[in-house]
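As you look at this complex, bear in mind that one protein chain is not there, while each of the others sits in place.
Right, chain A next:
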Amino acid sequence: MKLVGIVGTNAKKSYNRELLEFIQRHFSDQAELEILELTDVPLFNENDDQSQSPVIQAFNEKITAADGVIIATPEHNHSVPSALKSIIEWLSFKLHPLDGKPVMIVGASYSVQGSSRAQLHLRQILDAPGVNASVMPGSEFLLGRAQTAFDDQGNLKESGTVAFLESCFAKFMKFTDLVNAMNVPDAVSYQPGTYAVTAVGHNGKLPMSVTLSKDRIEDIQIDTSTETKGIAEVAFKRIPKAIIDGQTLAVDAVSGASMTSHGVIDGVAEAVKAAGANPDDLKKRQAQMTKAVQNITDITTDVVVVGAGGAGLTAAAKVLQQGRNVLVVEKFPAVGGNTVRAGGPMNAADPEWQHQFEAIPGEKHTLTEITQIDEATIAPEYLADFRVLKTQINAYLKENKDQRGYLFDSTLLHRIQTYLGGKRTDLQGHQIYGQYDLVKVLTDHALESVKWLENIGVDFDKSQVTMPVGAIWRRGHKPMGDQGFAFIKALQKFVTDQGGRILTETPVQSLTTTAGKVDGLIAQGPDHTKVIVHAKAVILASGGFAANTKMLQQYNTYWTAIDDDIKTTNSPAMTGDGIRLGTSVGADLVGMGFSQMMPVSDPDTGELFSGLQVPPQNFVMVNQAGKRFVNEYGSRDELTQAAIDNGSLFYLIADDEIKKTAYNTTQAKLDAQVAAGTLYRADTLSDLAKQLQMDPAVLTKTIENYNSYVDAGEDPEFHKNAFDLKVQVAPFYATPRKPATHHTMGGLKIDTGAHVLNADGQVIDGLYAAGEVAGGIHAGNRLGGNSLADIFTFGRIAATNALQDELTVTPLG
């Protein structure tokens, strides 16, 4: 028999430790007792989850593996010590190793009481639902006046005490066998049939059917037609397979899609219950574990790319186009990174195409304002471009003086807007703006990226020109199909069709170097395999660190504070891995203190694409009192700060016509969200206000005023730059929003060839970076739609230069 003993205090001197050591020796022929100490256990804190830390995991694993547990508790203040309470709280929070575990309580104290009251408390504590231990009743072993109880060898002096302890221990041996026999799950038997249940997905409930035979789960079908493509697909494939393969509900959630994973597990549990079996038995049944063997995979390739998002897949595709080999390693089970979460439209000035569209009210005003900017405020390296742009704008304004005119754009307008948009000063007074040569490359080659993507297989919707949130100008090229996933779908297909290899669930641990040149990497593959990659070049395309709150807080110099519980619009994969890898070989960092918040995020999930996301000219933002509070056409920072000033939570108001301009949703999704209470809908503004607990008169007045500004083409309150639709056709909608972390501006310092630079400004041989992992382009703030332009442009550049430098491959035109 294998037992674990817990010393119930962190004190240096403890008679409870002596008591356990005596038990260990005295009963060594009957049981092997391992004694665990609380010394290194941190105080429980639900906001700082340490369940995965080595110390808590050691308790978890040892208790799980043991047949029973003996807890020896002192009595402090009539109860158990806080240190003991703390480990029990950790073991009842995310982990539950004591569930059903046989436990014996003993205790020693200085007083005659011998921990009697602490033992009673401990009994009640171990009975709590989150702990659910099986505590042996009776046989209360209390060792009073413990300071006089042991001899010099640490043995109990009183033979009567020893005899009682022996009787308690003998009873515990039997009790352990009994309880463990009780814990063996019953044979499962189902009422055969196909059961219709629901799984909870990202966007609401999904119909699911589970087919059961007499003793097996045979089939699981999930209707995912209303689900956002890309994010949770892996969970919908892998979880049903794991359940059927193992005939168990004890399957691990897919990282990055834990909600969907649990949604599927709970749905199957519902079916199991309906079929007359107990889902708890299936949750206890362990899947057949594959034995962990340290397999080593050794791969040699031309170029290895870290990260299978838009930047990484673009680089991989470009390598393949030049006839070279490429390997992409991705730490998550699914490809797509943050790109699958992007809104879709990418910025590229394409005047010929944009000229087909009419200008909308407000745009001329924006252009005029640009021409009025004081040249003294423009950085010298941008000045020549700025002057040419002014000439272009003045010519356009003159040409269209008496008419509405067409939509103006030029590469220079894109460049200057990127520069102006990125100009920021942090809390310490440091000013930052986009590095001219990088911004020039981005804006000069963005349109080329659109054409390149078309060539790869991305179809763009040429019938409309959109402006993503925070983009400042309408130059968004929107792909047909599912938002950002449309890019990934085409790129992934291209890469795999052309023989590129993608390894998912393979986080990179370190880069390898030979004589200062980066020449490969070491990664951890699935099932404990080790992957060693040798390559001529490594391209880091692993994204930023918006999902790493601690790192954000560590570098932040821009926001007055970043909350510990702030949500993110990003994939949970965005934890700054590439920045860690780059700096480990001497890379310099740039602009790390700046980060971007997405003002219009789901308050509960941080996601962008719940509710109604419409072009900003159709945004009507109201605060919790039902009043407008900001120019909805403002920059993301302006919107974020205004939201924070108004208590963070605010609403986007829309009517039935505005709904039609949304680029993120379907009627089915909207209906599901209204039913779920995450979106509000009403036939009148008054009713909508009531649902939002606003004064109906205030909201109605706000909308009346807004509609009158649309008619007048001018907003005297907040000076909204451009309008489109009024809010007038029922039903009316309100989408709740809050700011969330969205983009980390800083990153590895690169040059125009996407080479990673060290602190001396020199190229680190063999290392390239593209996308959010690199810094310097967007500087203090990134325009909406520019990140897609960035990844597709610098992804191509990184690949082209890697091939040119390391493999002397020149581009094929």
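Note that a residue touches a chain if its C-beta (ideal position, glycine included) is under 8 Å from a C-beta of that chain, and two chains touch if they have at least 3 such contacts; residues count from 1.
The criterion applied here is as follows: contacts and distances are computed from a predicted model.
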What protein name does the UniProt record of the undisplayed chain give, "Oxidoreductase", "Cytochrome bo(3) ubiquinol oxidase subunit 3", "Putative nucleoside ABC transporter, ATP-binding component" or "Capsular polysaccharide biosynthesis protein YwqC"? "Oxidoreductase"
Among A:46, A:402 or A:711, residue touching the chain not depicted: A:46
Taking the entire complex into account, which one of A:25, A:78 or A:94 touches the absent chain? A:78
Which is it among A:60, A:73, A:92 or A:449 that touches the chain not included here? A:92
Chain not shown, touching residues in chain A: 10-12, 42-47, 74-83, 85-86, 88-89, 92, 109-111, 117, 121, 124-128, 130-131, 145, 147, 564-565, 624, 693
